[in-house]
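Submitted below is the structure of interest, expressed as structure tokens.
Every protein chain except one is present and positioned as in the full complex.
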Amino acid sequence: MSAGAVSRRGRARVVGLGWALGPPALLGVLFLGLPIAALAWRAGRTGALAEHATSAFVLDALRLSAITSTFTLLIAVIVGTPLAYLLARYRFPGKWLIDVLIDLPIVLPPTVAGVALLVTLGRRGIVGEQLDAAGIDIAFTTTAVVLAQTFVAAPFYIRTAKAGFESVDPSHERLAWTLGASPLRAFREVTLPLAWPSLLAGGILCWARALSELGATLIFAGSFQGRTQTMPLAIVGAFESGKSVEVPIALSVILVCAAAAMLVLLRLVTGGVSRDAHV
Amino acid sequence: MNLSVRSLRNAAAGLLLVAAMALAAACRGDGDSPSPTSTTAAPTAASAAARLDGELTVFAAASLTAAFKDVGAAFEDANSGVDVTFNFAGSPALRTQVEEGAPADVLALADNKNMQAALDKKLVAQAWRTFARNRLVIAVPSANPGEISAPVDLANGGLKLVLAQEDVPVGNYARESLGNMEADATFGAGFRDRVLANVVSNEPNVKAVVTKVQLGEADAGIVYATDITGDLKGTVTAIPIPDEFNVVATYPVSVVSDAKEPEIAAAFIDFLLSAAGQAILEEHGFTGAE
Partner (left out) sequence: MFSVDFTLRLGDFTLAPTFSGGDELIVLCGPSGSGKSLTLQSVAGIMRPDEGRIEVAGRALLDRAAGIDVPVQARRVGYVPQGQTMFPHMTAAQNVAFAVRPEDRDRRRAIVADLLEKTGLTGLEDRRPRQLSGGQQQRVALARALAADPRILLLDEPFSALDTALHGELRELIVSVQGARGIPVLIVTHDLGDAFSLGDRLIVFEAGRVLQQGSREDIFFRPATRRVAELVGARNILPMTVRGIGDGVVALDWAGREIAAAIYATHDAPPVATGQHVEASIRPTQIMIRRQGDTYEGRRNVFLATIASEIMGAEFYRLFVRIDGSPAAHDLEIELPAYTYFRLGLDRHKEIELSIRPEAVHIMHG
């Protein structure tokens, strides 16, 4: 049976270096897993989780995080997909510059991203000054949260989507054209399905990064319950308030659960897709 | 010039400290080193100073950052064997860190409330000592886009006000101060609520409030007088809050119960309260311990 074949192959793979892999691997797993387990244990022990999970402070932050990260994902997909496809398929002067630009927010500390956004869209920023004159305020609004998240998180989607499009042999698209398909239909029915696992992975990476965004948001959007205070900001706020360390712990556990659920979903969906795909 | 004054002061502080240490050693003795050695070592100043060997970790409120760096340097000058390391953060965060077992020797906070909480949990060894006081001011960008000239302007419609969040000492003080104003007939009933309606962000610490004002994103913020120091003078203007409405922040300091270096910690606190230490704090805008 196929299940047997898989497990036999799995065992065979470990035989190579054998048990020598055990200790360092275990250490790695412990190092990554223990802090998460400790958080959960601490929250479970005090029973604070249930109490805080339903407070307005937490619900507002959760709701705001869900809304802003979803909007961020939408913007990343709408703007990022054409850009990723362009970068994957076409060569043009200055392309390397765009590649570097897209990588930069991934490398930069989010605080720098926040400051960069401020000097651009802030009240005294090069664009913000005009907006301010026109009566449009961005700083300290939910829009600012989404912009901060998009700046920091969208590159993760664009990067992954670009790699996904690059992995699709352009000859498949051209072939589709010869068969009478318009470029749009070829993209929709050939390119998109073939790049889908990467697009999905990129989307979830982007969403997860947006969900955990703190530095840029704090600088550019400030922190106001229900308006700009997302989960990470609420955690920092709770920690700084010093009321009780159980509050930030409870918040952290909720955030960990949301992120973990999304990553598990990623595994399930991309696993399912790649099993169906070729090679 | 400044240098010579400081080095003189440091020398004086050093002498003072040596004396204090000798006294402390004589009175208390020492768990780690047997008292016979300490009594034999006490007579010479050099050997007394040499007894202060080690690394001192000071957890201090964010508003103390600049002042404590200078205090630390002076303390190190006076005690060549001592290395002072600082951890600056909001007072509640510091308390939480100590509660969770962070390795601190000295805990210096921006309000008594958090120190009382630390004492209740026996995180600090003994009753604290107040080493400095601070006052609140209204910080506005130098361009003053909100056109604020007095506290009463904080209630102007459409103003963008940034405060430190509640439970952070400066956040609490600011709200308390607004309450004081409301009680005064000239401000009128509901003044506090009208001002709080202008709040666009509740920052996790006072430095973040100053940054928002400095960048011109906020029209005003309520911060400590000590936060508007040399570097910021050009970009941020301080508008005073009259004494009758102001809330005076008191800065308590204590030795942490689990301190690895309780001797050095005690010496540091003594230095803080000495003339030399107080002079440095005043230089940074703090009011003396009294």
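Some points to look at:
Chains: A and B, in written order; residue numbering restarts at 1 for each.
In this text, contacts are C-beta pairs under 8 Å (C-beta built on N, C-alpha and C of every residue); 3 or more make two chains touch, one makes a residue touch a chain.
Since this is a predicted model, take the numbers as computed values, not measurements.
When the full complex is examined, the chain removed from view is found to touch A.
Of the candidate positions A:V190, A:L218 or A:I249, contact with the hidden chain is made by A:V190. Here one chain is not drawn; of A:L49, A:L62 or A:A176, the residue touching it is A:A176. Within the entire complex, the positions of subunit A that touch the omitted partner chain are 169, 171-172, 174-183, 189-190, 193-194, 276-279.
Here is the rule we go by: only the chains that are shown with their structure count from here on.
Distance between subunit A and subunit B, defined via averaged C-alpha coordinates, is recorded as 39 Å. Interface residues of subunit B, counted against subunit A in their complex, comprise 89-93, 95-96, 99-100, 114, 117, 145, 160, 162, 165-168, 199-205, 208, 211-212, 215-217. Every residue of subunit A that touches subunit B in the complex is listed here, in rising order: 118, 122-124, 139-140, 218-219, 221-225, 228-229, 233, 236-237, 239-243, 245.
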